[in-house]
Structures are given as structure tokens and as C-alpha cells.
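Removed from the display is one protein chain of the complex; every other protein chain stays in position.
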Amino acid sequence: MSGISYSEILKLVAPEMLVSLAALAVLAIDLLVMREAPQRYRFWTGAAFAGLGCGLAIAWLLAMNPPPHSMSAGLSLLQGTYADDVLVRLVKVALLVMTLFTLAISMESNFTDHIGEYLALILLATVGMMFLVSSENLLMVFISLELTSLSLYILTAFNKRNVESAEAALKYFLFGGMSAAFTLFGLSLVYGLAGSIQFSEIYSKLHAAKIDTLLLAAIVMTVIGFGFKIAAVPFHLWAPDAYQGAPTPSAAFIASGSKVASFFIFAKLMMQAFAGAEGNGAWRHFTPGWLPVVATVAACSMLLGNLAAIVQGNVKRLLAYSAIAHAGYALLGLLSNSQQGMSSLIYYIVTYGLTVLGAFGVVAIVEERTGDASISSFAGLGRRQPLLGLCMMVFMLSLAGIPPLAGFFGKFYLFTAAIGAGKDMGMLWLVIFAIAMSAVSLYYYLQVLKQIYVVPAVEDSRPIVVPVSSRIILSLLALVVVVLGCAPELLLGRLITAIKLASHQ
Amino acid sequence: MVPLYYYLIFSALLFSVGLAGALTRRNAILVLIGIELMLNAANLNFIAFWRYSPDPEALTGMMFVIFSIAVAAAEAAVGLALIIAIYRHYRTVDLTKVDSLKG
Partner (left out) sequence: MFENLAWLILFLPLLSVAAITLFTRSKPRASAQISIFAVIAAFVLSLIVFVFFRGSETNSLPQASVPWLWVGDFKADIGLRLDALSLGMMLIVTGVGSLIHIYSWGYMKDDPGFARYFASLSLFTFSMLGIVMADNFLMMFIFWELVGISSYLLIGFWYEKASAADACKKAFLTNRIGDFGFLLGILMVWAVLGSLNFQDLEIRLVPHMKDYAPVATAAGLLIFCGAMGKSAQFPLHVWLPDAMEGPTPVSALIHAATMVAAGVYMLCRVFFLLNVPGSHALEVIAWIGGFTALLAALIAVQQNDIKRILAYSTLSQLGYMVMSVGMSGPTAAMYHLTTHAFFKALLFLGAGSVIYAMHHEQNIWRMGALKKKAPATYWTFMVGTLALSGVWPLSGFYSKDSILAQALETNHIALFVLGVFVALLTTFYMFRLVFVVFFGGARSEAADHAHESPDVMTWPLRILAVMSIIGGVMGIEGLYTKQFAPNAEGHAAGFGQQLLAPFSHSPLAAYLGLFAVIMGLGAAYALYSRSLFDPLPEKLGWLSRAMRNRFYFDELYERVIIPFTQEALAKFANAIDRWIISGFMVRGASGTTDLVGRALRLLQTGSLQTYAFLLVAGVALVLYLVLLR
């Protein structure tokens, strides 16, 4: 703790500072200067400043590599309240990129007049996520989790003209509040058992101890809060309603950035702090620990998410159920409980986040032009706006896990990680289940594509006009999905190196 | 001195009361109060564990509680704002009536 001056701390948290400052700047400029300007103009200015902040933060994160303390690969100060290593930086860059895309897809929307507040809240949520991924301390986890969640609740409620938006937000909020209460209770038990709130100390206290009932209860209760954030069954019930009711860019942000950060810290907490309390998740060989808990949650998520998605008629709701299913797949990476598992988890969830951002981007445009996001309003999109149709096809097929898109490789790598984990392919049952379920999932993605390419547009079959900026952004996302599928090394190589470095500290 | 587990049992009871309130009340504000009770139960745990820990000088539990009280206040602010938004549209805060999103 000693020996670090405030200036050095400020230097470390500079990315977060930059984003916070950008949030304040956007708010101030919009309220003070741009009040009277036309809405579109305000959005562009605000987003430019917000983007500038994120861009600077990204530049800082990349330029300051390797961390200033080159003695050890990573750094963790003030009892783990702020950890910094290559891996954390990589995840932060991914988060910031997703924020940038979220800003980009919100630019053409007109659901609100409070543009400054909207953009500032997106940035504040990002700050929360950034702190979340660099915490190795329960207190910091809790605070940043709440900062993220509170911003997202408000973002969900942002369409004040729409009843559904308010309803979605209230459900999201009350459900989230309850999960947070469970988690806080769980954390208090962990603190009581370990006498510390720092990951490494929790590990050193707990890994030798026998797994008793209280510890298990603590773990289960802790899992709830994260299960809520990643929308895993049975903590998923808010997700379909929130996705459907929320303004589409907000939903996109909930589905992408927030998921990446929560998954990362969830995995870190389980693998670092609770290492030694894993138990066994092999079929018919459950022994108490967090593995069986997560395995059950994963299996339920895949099952419920995929089956319920089949009968959905609203694309946002369909994407919500598909998100639940994807949370189930991604949990396989956590279940592998290894470095490969961690890398596969991050790769999967980052590519998933980018894909789903693109999908929501398309939904946002279609919703804007046709008035709702039901599957039938996508009819004839392939002819009305070929580029949009093509992008949506890439996103849908990637979500379904069709090679050579990123979604396929992500799944494949997850499955290899899971099948190689533990003794005697203990996770084989879950992998079989996951592959079967992803075969089922193809059906509902094809339903959307069928509307786009086969079914003719009902009444209005005029071409949809899409601004050049949106076209560029969506094409860019589609391109990223293709490139990351064809050359996963680009991201995965860095991840692996980072994880290796981070584990040596 | 009162043994530690008295506090733990008390906090568990408090948590259950809060949970029961959150589950059974139809009024959104009362549900919110239930959630606050649950949070306070956790806070009580922290204080108790801190007080009985071998090293109370470290102030960890205390600090946690102070932060969590602040967070709970922020949460209440957001929650009440959302409840007002609901009231504007529905003219009620009865949760059973707020169910247009489903399926």
C-alpha cells in the first residue's frame, strides 16, 4: 500500500478518469451550449465528445502497454481495489469499443430529448464496467456492479413516451435490486468466513478449509447477482421484458458491454477467490462446490433460452432468449476452470457482444422505419435494403454458430476447452447438450432470415433509406464478425498471452 | 458479550422478513422497502463479522457497510424515480397491473 503516490494512482486510473470526464463534458456541453440546437446536431456533437473520451482511453490503454510497473506483469493496489494487467486492459479495450459502437447505433434514434443525459449515462455505465473488471476486491466489485446496474436501469427507462420502457425498467430494477441484496448477503458471509474481502486472501483462507454448508450458501448467494447480470436461468426473468421494452440501443448495451464485464469478473471471482471450492460437476458425480451450481445454471439456460426463443414473435425478445442461451454456452468456459477456459470464455463473449450489437443495430433501424420489432416487420428486408439484410444474415448465422463466422469458432473453442477439462471428460454431458441445443437454435435464427429473404414485404415494399453512417457501422461490425471467425488468432492470441502473463504475477 | 451467532440469526431473520415483503407486497414502494431490509440484513452481517474478527483495527467490514448504505440510497433514488414514471403511465403502483410485457 505504501510507496504509491496519488499522482501514480491517477495515472493508473487515467482511462476511467478520461471516460468520466467525457461524461461530464457531454452533459455540460449539451445543457449549457447546445440546448437550442436541432436534435440531430446535438446528438452528433455529444457523441463526438463521448467518442473522443473513449478513444483517448483506448489509446491510453494501448499506448501504456506494458504497465508502468514492469517488474511484475500486473499490479494490484489498495487491497485489490484496483488491479491492472495486460488481460484487464484488453477487456477494457473491448468494453470501450462496444461503448463506441453503442454510441454509434444510438445516433440515428429519436426516442429522447435528453441527449446529454443519455450519452453521459452510457459513459458512466462504461466507467462502472471498467472498474468492475479491474477489481479484485469484493467491495469494489459490489460498488462497480451497482454503478453499472443503476446506469443501465435508467437507460432502460429512457423512452419516456413509451409505457413499455418504464415497465421494463421497473422490472429490471426490482429484480436487480433483489439479486443485489442476495449477493450482498452472500458477500457478507464470505467476508465472515475468510476475514477478508480481497480475492487472493479469500483464496488463501478458504482453499485449505473444508467446504461447509455456510460457504456453499455464501457461494450460491454470490452467484445470484452475477447470474442476474449475465441473464442465466433462473435469474433471467427480467431479460426478455427489459430487452423488449428498452430503447434498442440501451438493450444493445445491456446485451454486449455489461455482459462482457460481468462474465469476466464472475469468472475471475470463481477461479481466483473460490479456487479450492470447485467441487465436481461431472454427470452423476456432483460433489458440492461452485462447479455443480454453475453447471446446473448453464444447462438450464441453454435449455430454456433456446426452447423459448423458438416461439417468439418479436426480434428483440428473441434476441433476449438467445442471449440467455448464449450465457449458458459461455458458462462452459467457466466450467472448464482453466486458462484455456478463461480465454475461450472471453473470446466467446466479446465476439458475441459485437455480433449482438450489430443485430440490435439492424433492429433499431427496422424498428425506426416500420414502427415495431416483430419478426414480420423484417419481411422483404433483403430486397428493400440489401446491405442491411446481408449484415443481419452474418449476425444471425454467427449467433447460430455457422462457420466461418466468429460464433462458430467461439463455440468450437469453448467446447474443446470444456471437453478437455477435468478428469475423464467430466463435462462431456454438458458439451453434448450444448451442441444439441445449438442445433435447435439454428431454427429460430433461420426464421428471421426467412422473413428477410423469402417472405415478400407486406404493404410497404419501398426501399428503406439508411444513413451512410449507419451503413458503415453495421458493415464494419459484420466485417469484424467475419474476420474474427476467419482469423481468431487476432484476438485469441493476445488473450492467451495476456492470461499467461497475468497468471504469473 | 453477546455471541456472534445471535447476530447472524437476527440478520438471517431480517433478510427473510425483507424477502417475504418483497415477494408478497403488491405495492412497488413496499417491495422496494423489502429489498432495503434485505440489504440492511447484509450490512448487519458485515458489522457483526467485523466486530468479532481477530483484527477489528482493519475496519474492512465497517467500510463495506458505509459504502453499501450509500449505494442503497442511490438505488432508492433511482427506484423511486422509476416508480413515479410507472405511476405517470398507469396511475397506479400496483405491480400486478404492470404486466404488458410478457411471453
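Of note:
Order of writing sets the labels: A and B. Residues in every chain begin at 1.
The rule is simple: a residue touches a chain if its C-beta (ideal position, glycine included) is under 8 Å from a C-beta of that chain, and two chains touch if they have at least 3 such contacts.
Keep in mind it's a predicted model, so treat the numbers as computed, not measured.
In the complete complex, the hidden chain is touched by one of A:S20, A:S179 or A:N337, namely A:S179.
In the complete assembly, the contact with the undisplayed chain comes from A:V454, out of A:I9, A:V33, A:A209 or A:V454. The chain omitted from view is touched by exactly one of A:V26, A:A50 or A:L170, namely A:L170. When you scan A:A28, A:I310 or A:L479 for touch with the missing chain, the hit is A:I310. The chain not shown here touches chain B at positions 19, 22-24, 26, 31, 95-96, 98-103.
Taking the complete complex into account, residues 170-171, 174-175, 178-179, 182, 213, 216-217, 220-221, 223-224, 233-235, 237-238, 240-241, 279, 286, 288-289, 292-293, 296-297, 304, 307-311, 339-340, 343, 397, 402-404, 408, 412-413, 415-416, 419-420, 425, 431-432, 435-436, 439-440, 442-443, 446, 450, 453-454, 487-489, 492-493, 496 of chain A touch the chain not shown.
What we mean here is this: only the chains that are shown with their structure count from here on.
The part of chain B that touches chain A in the complex is made up of residues 8, 15, 18-19, 22, 28, 31-32, 35, 38-39, 41-43, 45-46, 48-49, 53-55, 60-61, 63-64, 67-68, 71, 74-75, 78-79, 81-83, 85-86, 88-90, 95, 98, 100-103.
Those residues of chain A whose C-beta lies close enough to touch chain B in the complex are 138-139, 142-143, 146, 150, 153-154, 157, 160, 163-164, 166-171, 173-174, 177-178, 180-182, 184-185, 187-189, 191-192, 195-197, 240-241, 244-245, 312, 317.
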